[in-house]
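Moving on, here comes chain A:
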Amino acid sequence: MKKQVTLWQDYFKGIWEINPAFKQILGTCPTLAVTATVENGIAMALATTFVLTFSSFIISLMRKLIPSQVRIASYIVVIATFVTIVDLVMKAQFPELSKSLGPFIPLIVVNCIILGRAEAFASKNGPLRSVLDALGNGTGFLIALVALSAIRELFGSRSVLGLQILPDTFEPMIVMILPAGAFITYGLLLGFSNTLAERKKRIAQEELVRKYKPVQKAGSEEIISQEA
Partner candidate 1 sequence: MSTPTANPVYKLELTSSPHVHSRWNTKQAMWLVIISLLPPVVASVLFYGFYQLFVILVSVGVCVGTEALIKKARHKEVTISDGSAAITGLLLALILPPNFSLFFTAIGAIFAIAIGKEIFGGLGYNIFNPALVGRAFLQAAFPVAMTTWAIPNFSDAVSKATPLAAFKFEKITADLGAMFMGNISGSIGETSGLAVLLGGIFLIVIGVVNWRVPLAMVLGVIVFGGIFWLIDPSKYPNPFFHLLAGGFMFGAFYMATDWVTSPLTGKGMWMYGGGISLIIVVIRLFGGLPEGVMYAILFMNGFVPLINKYTKPRVFGEVK
Partner candidate 2 sequence: MSLFSFAKKTFRGGVHPFEHKEMTENLAFEIMPDPPTVIVPLSQHIGKQATPIVKKGSVVSLGSVVAEPQGFVSIPIHSPVSGKVMNIHREPNTSGYPKDAIIIQTDTTIEGSEKFEPLNYETISGEAIRERVRIAGLVGQGGAAFPTFIKLSPPDGKKIDYVILNGCECEPYLTRDYRLMLEKSEDVVVGLNLIMKAVGVENGIIGIEDNKPEAIEKLKGVATRFKNIKVEVLETKYPQGAEKMLIRACVGREVPPGKLPMDAGVIVQNIGTATAIYDAVVKGEPQLYAALTVTGKGINSPKNLMVKVGTPLQEVLDYCGGVKEEAVKVIVGGPMMGIAQFDFSAPVMKATSGIVVLTKEEVNEHPETPCLKCGKCIEACPINLVPTKLSRYSQLERYEDAEDLNITSCMECGTCTFTCPANIPLVQWIRLGKQKVIELQKEKKTA
């Protein structure tokens, strides 16, 4: 029973608690670069998840065999191998998509999410948990990329996933699919998610104060006003 819980935990924490794009602020470059359309965003997230999952799996299997001095180098080779596989497959089967993602597929190699999870999790845990962790982080990354690209595509091209949503009278805001729009949208999303998280924390804290100091009403107010 307990094990069940931790396994779920391994998967779910990647979605919000340690969401790579919103909490760890890793993998920023692809997050910004490929989110002009939802299609690209999803493709990028899937490619990343693929590499992340397989390399986590392999690295977790080999974790006891690799001497720690050449740890990073070995990880990089493993990751680079999977990235090359993705790159070649995409080029062979989806030439259009491969073109629009540009150099960002090869760059998955240096995406810090992958090396980060390899170092922080896969090198210390068994294959099952590592794969779940990788899938969780991949899902978190996917959610973030979809959120970002949906906003950008909606305002920048009036559509989501190629389907026109906003009416023709709405002039598309080209800036949203330009670098500036990417930075600003990501910044705003991040800011609002932080604000939300902070408010949650504050409310929880107030709750605690109220619970444990039911008599000192004035005192609790003071703490709140200090927070604000």
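A quick word on the picks: all candidates are chains of the complex that A comes from, given by their letters.
What to note about this one:
Here, a residue touches a chain if its C-beta (ideal position, glycine included) is under 8 Å from a C-beta of that chain, and two chains touch if they have at least 3 such contacts; residues count from 1.
Everything numeric in this text was worked out from a predicted model, so none of it was measured.
For chain A, the touching partner in this complex, chosen from 1 or 2, is 1. Residue ranges on chain A touching candidate 1, taken from their complex, read 171, 173-176, 178, 180-181, 184, 191, 228.
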